[in-house]
Structure formats: C-alpha cells, structure tokens
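Every protein chain except one is present and positioned as in the full complex.
Our next item is chain A:
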C-alpha cells in the first residue's frame, strides 16, 4: 500500500469530525468505525507528523471508548514521540500510556526518549514523561531510569518533584534495588512542608506500608509529626492508614498515637476523615477502651443518619468491631435489624452479616427462625443470601453451635421448601454430612427426607433436585429408621421422578434397592414368613447393628418404630410396583440409570421366583425354596448395612508408602525453596471424595475449635453414659420410645406473629446475648463424629512474593542501616516456632558466616550512599550482583531463626547494636 497522498492529509478528518460522524450514525456505528479505522491505518503511515498525530489521537479515542485494538500503532506512537512539538508529544504520551504494557515489543525503544524528556528543561515535558513512566515502567525501564528519577526527586520545581515522588512507587515495585538509590531522598521529602509534595509522598508511603509495615517503623516520628500538624484531610487520611498498619506492631507507638487520633476524631468536621479515624481505631486500636467507646459513639451517629452512604459505612465499621467487641453490635441491634429491610441490597447484606455475627449456641434456633421468615418475604437474591449465611454459620466448625440436631435437620427441610431457595447443593452436602456424623439424628433425618420425597410438587423445582438426591440417599442408607418403608418405596418410584436428571435418578433407584432389601429382610429373615408381624428396627439397636448380628438378634427388642406391618401381600405389591416403575427405564439412554434399574429388576426376578411362590403354599415346600431366597436377601442386606463414615483429612497419610515408590522424586529442590514452610505433619494430603467435600472444608476449621471441643467432649461422654445406663436415668425428653415432641424451637410467644419480626429479633438477640446457660436443653448435644487426627490442618503459610521481599529487604537495609542497626531479615516476621528446636544446633555454626555476609551487605549499601550520582550508575550493576549474592546467602541460612540470630549477634558485638525494641520509642521522643 502506498502512503497517503497530500490530498489525504489535507482533507484528513479530525477527531471532532470523527465524533460528530459517530453521533450522526448515518451508516451504523460498526460500519462507521471500521471505515474510520481504515483511514487511520493509512494516515498513520504518513510522513507528516501532524497527520500522523491526528490519526493517533483518533485511534486513542476509538481504543479507549470502543475497545479497538491499537497495538499496531505502537511504533508510530514512538515516531510521534520524537516530534519536537509539544502538542505531538502530548498525544504520543497519551497513546503510549493507554496502550503499552510489559509485553509490548517496542518498549525497549522508548528508554532514550523518556530519558531525554526527563532531563528536559520544560517542566511539562518532564511531567508528561514521568506520568508515562508511572504507567508503563517495567523492570528494564525502572532500572535504566532510576538515576533520572533520583535527580528529579530533589528538583526545585514542585510540579516536577511531586510527580517524581509519585512515580517512585512504580519504580520501587518493579526494581527493588532502586530503593538503595532513592529512598533517602524520598524520606527527605517527607520533611517537606509543601502540601503538594507531602500529599504525594504520604500516598507513596501508605502504599508501601500496606505491603510490609514493619520496615517503616523507624519512620514513625515523621509520620507522627505529619499527623499532628497536617491541615489537609487527604494527607491525614493517608497517614492514618499508615498508623493503622504500624500500631499493631509496636504497642508503645500505639500508646503514643491513640490520643492524637481521638483528638482528630473529636475535632474534625469532615466525614471522610472522621470515618478514617473510626476505622483506624476499630481495626488497630481495639484494646484501647476509651478510644473504642468514642469510635462507637461516632458509628452510632453514622447508623442513624439519613444518608445511605453513612449508614452503610456505619454497618461496615460495626462488622469490623464485631470480631473483638460483640457488645457494640448488641448495643446497636435495633438499627442493624431494621436495616434488614432497607431498600438498598448492599445495606441489607451488611446487616445480615452483623446479625449472623450475633448468633450463638443459645439463640441460633430463634434467629434462624426469624431469618427464614425474612427470607420467605424477600426477593430471590437476598433470600438466598440469608439462607446461605444461615447454612454457613450453622455448619461452622463441624456444627459447633448446633445443640439440637433434630431441629436443625427439620430447618434444613424447611429451608429447601422456600420457593426462591437455590442453595440445594449446600443443603444436600449438609444433610449427608450430618447423617454421617451424628448418629442420634438419623431418625429425624429420615423423617425429614421422607417428607421431602413424598411431595410430588418438589420434583418440579430444579433447584431442589440436589436436596432430593440427598433425601433419597439418606432414606435408603438409614431405612431402618423409617416408619413406613412401603410408603418410602412409593415415593422413590413415583412417576414424577422422570423429571429428575439421570444422575439423581440413579440415586433414587439405588435407594429403592436398599429399601426393598430392607423390607424383604424384615419380612423373611427377621420376622419369618408369618404375616402380620411388624418389622422392627429398634431405635436402640442401630448403635450395634452390624454385619455380624444384624441378621436376627435384634428381633427381641420390643420397641418398634415401624408402624405399617410388612406382610407377604405388601411384598408382592412392592415387587410389582418396582417392576412397573423400572421396566421403562431399561431403555434409558443414561448408562447409570439403565444399569441400576437392571440390577434392581434382576434382583426382583430372583426373589420373586423363589420367595413369593412359597407364600401361599404348604410349609415344607416354602421352607425348602425359601432358604435360597433368604440367603440372597441376607447377603445383600449385609452388604448394604456396612456403614459409611466421614473420612479423615489425614487418612491418606496413614497409608504406608509401598516399597519402591518414591514420592518426592524431582521435588527435592522444593525443600530449599519452602524450607520455612513447615507443615504440621509431613504428609497431610487430602483426597476429598466427591461426597465429602463438606468434610474437608469443615476439617480445615477444626483447629480453631480446640477450646470448644472440650465442652463437646464432656456432653458427648454424658450422652454415651446415658445411652449405656439408660435404666438408671430418670426419663427425660429423649426417651427410648421415640416421640416427635421436642421442645418447640421458638418461644410460644414468637410462633404467633411472623409479621412483626423485626421487634422479635431485637428481643431475641437481647435475651440471647446475655451469656446464660439455657436450662431448657432437655437432651444433651448428640455426638458429632469428628476425626481427632484431622485436627491439625496444613497451615497455609503465605510465602511472600520474592519481589516484595527484596523490596522490603532493601528498605530495611536503608532504614535500619542508617540508624546503625543491623538489618533485620525480612523473614523475621514469619513465625517459625516449630523449627526453633530443630535448627538450634545448626545455628551456632552458621552464625559466623551469616555475620560476615550481613556485615558486607551493610557496608556496601552504606558505601553506596556516599557515591556520587554518576558513580552510582556505573556501580549499580556490581552492587546488584553483590546484593544478589547477599540475598542468596541469606536465603541459605534463612532456615535459622532470625531473631535468635540477632540476639546472638548482639552478644558478640554489643556496642554496635542497641536492642531494636527500645529504638522505636526513642524516635517518638
């Protein structure tokens, strides 16, 4: 394609023409844009810089607002950049900051342009290039332009200097070694009293302190001065953010700062600053009672404000306080609960979080009840938000707060019936999980499952299918608790099950199989073939019902929970029902469904021939033929009665490694990289079984639970004892004959009016927040199966990013170095108590070498500071190498406990090193 002619350039469309054309929309937007792009592609090749820059400008517009790729123009942007005219330069810089990124190929070519403009005498050119650098700087640019930025940091033009300060953040981030060059000047700017500079430099430090607060502790006095003197709210907010990070690290600093912050909170009229003070206090000064009280007073003002913004922020602040001072939430509970019906969904969600924070063992039933009523009335989104938070709160730490599982299981059933409910998956997991873990609740669980299964309407709601699959599985697995297995069978095989997806259909069929086997077993094996004997599954027997004695030993127990008698006729009907319902499924396209249906039908065929023929005939004959059938039934029944339990997270670790299998092949070098991450046990891998996802996640919380575990244990022991020696106990709510009349979940007063729920909730939380032991738990908390060995979860130690690491390392070297303190290794903030002992013996031998290394690194950095600017550039490479080496050596010895190191070093050379902790207060005085 030849370049554009002179005519083209003369009649080039300007950006304004382009926008006007776009607005007129004569030929449709897309068509117009592609035409314009075609023109731009031609124009941008022009040798005339004005034509080129106009084309670039138009391209920027289209890229910025209409998402058109402009990477093809990268080189042209550089060409425009070399124009002597400022207006061209401006367009080029604009284009470059919009479109360049780390993998732009021509990025390398820009270095010299930037350097030229950074040293220009025109402050606007300098500013443009600084701006651009802050957007596109990568490692190379940051390294190559560090000297220029360093010079500009002390420029006497404020306009330039503040930009240089702002750009430093990006340079540090990309090239941590630049800290050694620029940090001192940056700190000098901290002492500048010009608000422009100060606001830029404080902004930089607040970002830096976010990443690694400990390194900036020595600068606390400077920040303190700014906090006290600052007139600008912007600056104060940023300084407060810094102190929020620093204060938790150094109690003496917190002592010192808390008063000025409270002063600020009392005096300021700006809501933004006020809120920042409040947030700082509640996050980082929560031990200071008076400060917290002051902050809470302000929060209350926010909460009752008309402005939804302040209300939202008030609730947000409350949720921060809630973790440490729950009383604050209960003091403001009226507002919180009223906000549950706020028109703003965001406010509703915040207040829901707070209500959930108030939930405890004593009020969980009441609060859940009220919230479920709220959910019934809310829009689908918030409804599910409520249900989700109830589910997650109740299941926290393996159902820590649930005492009455019968109640909880029926709540799960109730929740799944809420029309908007979409939490099927979570409810499914919990139903199964509870079934596995809590033996005592299985009776109620089966009842809830039956109620769900038997309702044909529920099958039409696809969100409930997961719940139904859990219900089907539960009623199959624990069929011995069913009151009426025949009814269950009908529910499992009802015609509307055709609405289910195949995977769940398969579960239904499998459960039907289990139920059928149970019925047959009760009828033929246990009860004999005498008609009319009600089959029994003793409530008591489930505990020791096992493969060995399940066959017939339990018949003796009199307590029955199966009300409908299983007779031969009903068996015949049952078999007919199965054949009728399943024969169409033999042609199912889903293999799983087809196969299971075939299994079940095959079994039915087998039994039908053998057993049922005998039913009406003479004794001898039936006994002869019945034997075969009984054998089969017993066999299958035994197979099904094997219990499934939860699987420990560390179960895999207990499997011995087979000979000849090297597990750590090729992973050996990981050892050096993650040497400071020590897992509690060397092989805690978990292979979560699909149905056990729930377990895995809840186990990971177990560690937190340790304290409460104690009380659970005692209650569970009590329960065990009561079960074994039930005779000697006075009859209580939980009698052997199972009745459904548990104490109602709600106070009778509450049952009546669901309309005025808000006031109820207020009342409830008021009652429940008083830490009293409710005496009305007539039955002890049932045993919740937990796997003790799984208590220790692999602690996920966050490995700091190497880049950040080296950045903070460099900052420490400068800061602590300048105060004549040995650099604390940045790794010191990783607690490593568990390796302390192990490493002790290595330490002494390695101290010597480490000392040398640290000494070297220090002196080199100090030497560097004396270098003139020109020398620095020359030496930089060498120093970088030195630094790398230092890093490497430090890493080698980093498995030592750094603190111990330091104390040891102090002992060796006491005159040089004042203890670090005493240094901070000195700064403040």
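One rule holds for everything that comes next: contacts are C-beta pairs under 8 Å (C-beta built on N, C-alpha and C of every residue); 3 or more make two chains touch, one makes a residue touch a chain; residues count from 1.
Simple rule for what comes next: contacts and distances are computed from a predicted model.
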| item | value |
| --- | --- |
| Per UniProt record, name of the chain withheld from view ["Autophagy protein 5", "Histidine-phosphotransfer domain, HPT domain-containing protein", "Polynucleotide 5'-hydroxyl-kinase GRC3" or "AP complex subunit sigma"] | "AP complex subunit sigma" |
| Which of A:47, A:154, A:290 or A:309 contacts the chain that the document leaves out | A:309 |
| Which residue of A:90, A:338, A:417 or A:439 touches the chain not shown here | A:90 |
| Residue touching the undisplayed chain, where the options are A:151, A:196 or A:341 | A:196 |
| Chain not shown, touching residues in chain A | 15-16, 19, 57, 60-61, 63-65, 67-69, 86-87, 90-91, 94, 101-102, 124, 127, 130-131, 134-135, 159, 162-163, 166-167, 169-170, 196, 199-200, 203-204, 207, 210, 232-234, 237, 241, 271-272, 275-276, 279, 308-309, 311-313, 343-347 |
